[in-house]
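Worksheet: one structure, shown below.
All protein chains of the complex are present and in place, except for one that has been dropped.
The letters A, B and C name the chains in turn, as written, and every chain counts its residues from 1.
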């Protein structure tokens, strides 16, 4: 920013507002350059330069201006960018603070904002009544997708989505407090003072850059003898200095969820010229509050009359905010149309600032006495019992048409801006989100908090308490402390209306807008009712009223009143649509916060990961593990590498990283009994020092997991699970242990990550590991297949398994994980020296398939029993109970013709089937075909010199020897059904 | 995000630390192998799925690891009590399981009566 | 074979933090997952030379050993410093003569020391627990969630924590702590 005096706008009023010209910022809007003052929003800066036209509406592409000064803004949605990657669509001009260098553009217009071709929609608007698209575009049948829908899609939408990856950072913080206060106006600040005085931990949040709420514009309120806004700043400073208070500005409490949980979105750096690298753009606060004080105030409503949407028509409170806070006059000749006293004060403020007030048109016969007297004193023309029935002006309001109520005599009054107010709607959004129940306040035509569903309380404007002194008392009580705050206002406002004003009633066809962004008019609501939409939810959905990005903050009450009138029912009987989170839109990035890139999901790596990477490993994702997939040498593609690895393992030996397999240590005197109940196999017969392959089913009898279980001692088992299954298997086991078999004396501990597991498989495996192992004789005689021993490997305590998932002589060396890298390096060096290789999961898959070993989750899904998988032998016939014993005996699980796991060989050995291919008996049958099953595993087997496959086939084992067919896109492959063992059928090698 | 009182940790903790574990007080049949198909379906599949007071199990999986029981209103999601696994079903003062549930706010607010 | 295996810590060489938070991988430690019934706690305490805590969220330390209450029958026992070994810990438990399960998890976990005025805030970037001194005083410990991983958290001082995490999750935990540390300078 530069300190030199710049043109900060012709509409700045000298002496008005709280901004200082000390610092300014340059920005462009639709390519034109402007200067703003520090603290300006985009809206105030544009208005200061006399720019009202900022956007086009959604459906009719009508010119639109700035209606409000806050987050409820429906019109002024702009595209704001810092640079190409930092471009943000649909930004509220009334919220975004100007930063130096901001590039801002209007949206939803082509070729330009002032000349928008889409505005032709406005001419055809009679056709585009609510819900018209349900009634047409049906012929010809294909045309919806090909012609109409693309057209509608292009016309709809507002901003243009970013096309580059967002480089900004976002943060997340969990927080707790005794009292969370949403809103830092008079009520919220007072409640915070009160709560903080009790020593409670307090979090006070407000969506604006500074505290004060309505005090930004309301210059007639004094608190403790001070100007209201100044009091607010002093109070905030006092609160910030207290150790038990956290004040968060630019922070929106966007959602009030269950059990005192609120989501807050803090805009940390979007207002800064040059945000530091460590500063996040936005921060998500996830707060658990013991108690919540809602002090969100209320939102002013517009008047519903013909052509009430022209640029220059603005809410009274917004006009006052722009003048009293930003020092900007919204025009030079301003009219007022109101049903509420608040607009008078806007007129007073402008008048005192030297702006001409054309007239105050008040649809009421009796406005408040005090404002009427003041208007007279200031010499402002007041037309009570009159209404504005129309406006004129293409890109900005030029005149308003005024008539006495019930009278057809009209007169046009020239204006360049029009202030409107239909009164105030309490902001009950958070209260409603907390699932509190509202009641209808008939006297003031508004919904107010009634029954609370959580420990929270509403104070001030959002509770319908309009008087400042009463609001303060309410806030002090809500805070539970003892503080003295005295406030008073010059005027007590009266009035307000909801629904259509004079001249926009049911007998008219004018466009009187309710929902500006979605172009919903009063007559759209009436049409919906006429078409049988009698529920307010139906009316909302049919007209899309309140479904735009402002979520109906201005429109809901108007829509409801018009519907109620049409239905001839009292408003509370028509109901209110649900207030859904978020209160204002929240950036995805904020909700995602840290969970991106590396932190999106943990990438689990084994202790040997870096060493494997250095050996050129390609990795694959298995669950959230990264596993070495294959180890290509220079010039090798995947197939070549895998073939070499498969061959080498069987010819010499290979080293495989099996560390990811789940491991659970089961300890206690009843360990065997427990495993008896959890696995289909019997475990009491397993001797210490031995291991066994186990199958786990759920109660329904379907295979849940499998793995080798070793018995280290009478009371200690070492259970392995599948890589992906480890957490759920432990959870499943804990469930049974804690809740079904709590009498068993046994404990479970996950040791997956305690051990680095280095599998050495192949004829030379024993020779490779022998020099490293101490404390156990690993000869075939003393340490046969399926043995386990605790020993030392390279001087550290280890667990050695003699087991195999390849059908070869094999060992799995388990060492404490931190030792994994050095042990792996030593074993690999020796293996390499003997002509062996490293192999990855792909070769492991091929090698095990050559032996017909299943992979749970690949060769089984959740509908396969042990018998289906050819593992019936692993189901104990002697046990009287185990999890799954009954499920297995259900009729369909005992049925003939179930799908069974078999082998398949293609007639042409070089044809490798597709995993997932379907199998039929008759390939020439018409579709839909009868399918017998599918291919679960299929590989080129270098060792067999042909392709091999496993498949689940209906009645499969009885079909061995038969020819079946696998129809593919381009051809049909004939296959022969076989058993599942393709290599070393007698299984001698494993015992080598 | 729920706030759940763990009867073992004796503290309210975020739902993020817990895993829901189904309807409570469904005992696994002692003579599992001997029950009928109907009894098995009843045991394994059929659930009350109450609207209103429900008894359910949770596990403080990222805390003390314990399974425990809870009484909760499925309409408001309010916990009425939690208690340790193995204890019999605890009555909730002033609430009976058959009491008609309160309508959700969405239903009542959206009504066009 | 003369060659002896050496220990490689999963976070070897990791460094991070901010002006308000220092992140350091902890030195190697011996760890035991200890499980026992309430009636056997006294005997085990005696053998281990520290009072196994029986109150939720508390820990106890004596002569280089710290026992963290993780559940009503579960403790994480950490021994630091040269000369401590997991077999010592196991042997000590065994000498109690009472029923228990002692499983060596020295290498399953690794630890990150989080120190500085912003340490609690950094951890709250991913941990939903209330880490105010009132609710989580020095010595408090818990198993909890940190972003998308599970951790065991021990408050070692007013402004210092020890974060125990499974080794394959330690990169993630360190990374998220680093992010939290950057944001903890409020």
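By definition in this document, a contact is a pair of C-beta atoms (placed from the backbone, for glycine too) under 8 Å apart; a residue touches a chain by one contact, two chains touch by 3 or more.
In this section, contacts and distances are computed from a predicted model.
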Legend entry - Among "Sarcosine oxidase subunit beta", "Oxidoreductase", "Hydrogenase iron-sulfur subunit" or "4Fe-4S dicluster domain-containing protein", the UniProt name of the subunit that does not appear here: "Sarcosine oxidase subunit beta"
Inset, instruction - Name every displayed chain that the left-out chain is in contact with. - result: A, B
Legend entry - Candidates A:7, A:112 or A:136 - the one touching the absent chain: A:136
Inset, instruction - Quick one: say which of A:455, A:601 or A:684 touches the chain that got left out. - result: A:601
Legend entry - Residue of A:23, A:490, A:534 or A:647 in touch with the missing chain, whole complex considered: A:534
Inset, instruction - Mind listing the chain B residues that contact the chain we can't see here? - result: 1-2, 15-16, 19-20, 37-38, 40-42, 44-51, 54, 56, 72, 74-77, 101, 104, 106-107, 110-113
Legend entry - Positions on chain A contacted by the hidden chain, ascending: 58, 86-90, 126-127, 129, 132-139, 141, 144-145, 149-150, 152-154, 156-166, 168, 170, 255, 257-258, 261, 263, 284, 286, 435, 509, 523, 527, 530-535, 537-538, 541-542, 544, 547-549, 551, 578, 580-582, 585-589, 591-593, 595-598, 600-601, 603, 620-622, 700-701, 857-858, 861-863, 887, 890-893, 914-918, 920, 927-929, 931, 934, 936, 967-969
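In the analysis below, only the chains that are shown with their structure count from here on.
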Inset, instruction - Round to the nearest whole Å and give the separation of the Cα centres of chain B and chain C. - result: 33
Inset, instruction - Averaging only over C-alpha atoms, locate the centres of chain A and chain B and give their separation in whole Å. - result: 27
Inset, instruction - Scan chain C for residues touching two or more other chains and write them down. - result: 128-129
Inset, instruction - At least two other chains touched by the same residue of chain A: list those residues. - result: 174, 286, 288
Inset, instruction - Please give the residue numbers of chain B that touch chain C in the complex, ascending. - result: 1, 8-11, 13-14, 16-17, 62-66
Legend entry - Partner chain C, residues of chain A touching it in the complex: 169, 171-176, 201, 278, 280, 283, 286, 288, 593-595, 598-599, 601-607, 625, 665, 667-669, 745-747, 749-755, 771-772, 793-797, 815-823, 826
Legend entry - Of chain B, residues touching chain A in the complex: 1-3, 14, 19, 21, 28-29, 32-33, 35, 37, 40, 43-44, 57, 59, 61, 65-67, 76-78, 85-86, 105-106, 108-113
